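Every protein chain but one is kept in place in this view of the complex.
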Amino acid sequence: MFIFVVSFLMYLLLVWSGGGIPLIEVLIALILASVTMAAFRSWHKGRKISMRGLDPKRWFGFIYYLFGPFAVGLAKANIDVAVRVITGNIRPGIIKVDPGLTSDLAKTMLADSITLTPGTLTVDVDEEGAFYIHWIYVEDENPSEEQVYGSFGHWARRLAE
Amino acid sequence: MTFLIVGILILVGLFFNTLGAFSLYRFPDVYTRLHGATKCTTFGTLFTMFAVVAYSLSKLIEKGEARFGVFIIHGAVATLVLLITNATGAHAIARAAHRSGIFPARAVVDRLEEKEEAKGGVSR
Partner (left out) sequence: MTIQIFLFAAAIVALLAIAALGRLVAGPTIPDRAVALDTMNTYVVGLMMLLAAAYDSVVMVDVAIVYAALSFVGTMFIARYIEGEV
């Protein structure tokens, strides 16, 4: 249901060009959204139709996350990398962290957040859900979650599990 | 006023974009290059888009044509697409590089390689 609503709204958003939206466009949006949902369903057999993705609390939480902690992390990351590009002060290595996430959406969200924030880049995620992270300046060879990505693990658990 | 805001946003964007291109030559191996290239170019392009959005916003207020509103919405969608695809693409390249047997240069620790060796997979 989440996929259906998102593709429907996205189509209408892109087709809007000032003024109103003609009825035919709404019909096309409905058809395209149905096709997208059917295609997704044929790849992921056994998914049930659920309304969990449409919970407004999660949506507002996600928007807050995007403009709050994530934006701050992104800005800090870029200043950090900018300094390292200029000075060339690096100490790279690949470390292992186990955040204990189970759902695919939460893993994707955390991996993307890690990639865009201070000095870290997700290299691999194994079957047990452990993250292998390339760290540009290794402070500790067996770090805790907090040291590597701060509060992002908490946010991913809260918004996407 | 518009000129000043757009100019500052464009300058910040160009600064980070330049660092992104510079980091391709500055760093020793593919992982560190990915750091520089992904983060700096995403951030730089984000700021160029902010400049474009600020410009359209000022035009929207000045002339009141809905065309500029469309411009803002499409720019925001492009930014969102870029933010998601860049991070995922960087992750895919890093994983592919490690699986094809390229190990980080000057690494102090490499847990993934240790794990693969324990399974009897690729070794240096």
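So that you can tell them apart, the chains are marked A and B in the order they are listed, and the count of residues begins at 1 in each.
The definition used in the following text is that a contact is a pair of C-beta atoms (placed from the backbone, for glycine too) under 8 Å apart; a residue touches a chain by one contact, two chains touch by 3 or more.
What you see is a predicted model; the values in this text were computed from it and never measured.
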Could you list which residues of subunit B touch the chain missing from the display? 2-3, 6-7, 10, 13-14, 17-18, 20-21, 24-25, 30, 33-34, 37-38, 41-42, 44-45, 48-49, 51-52, 55-56, 67, 70-71, 74-75, 77-78, 81-82, 85-86, 88-90, 92-93, 95-97, 99-100, 102
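The working rule: only the chains that are shown with their structure count from here on.
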Separation of subunit A from subunit B, taking each centre as the mean of its C-alpha atoms, in whole Å: 15
In their shared complex, at which residues does subunit B touch subunit A? 16, 19, 22-23, 26-27, 29, 31-32, 34-36, 38-40, 42-43, 65-67, 69-70, 73-74, 77, 83-84, 86-88, 90-91, 94-95, 98, 104-113, 115
List of subunit A residues in touch with subunit B within their complex: 10, 13-14, 16-19, 74-75, 77-78, 81-82, 84-86, 88, 90-96, 108, 111-112, 115-116, 119, 121-124, 126, 132, 134, 136, 138, 141
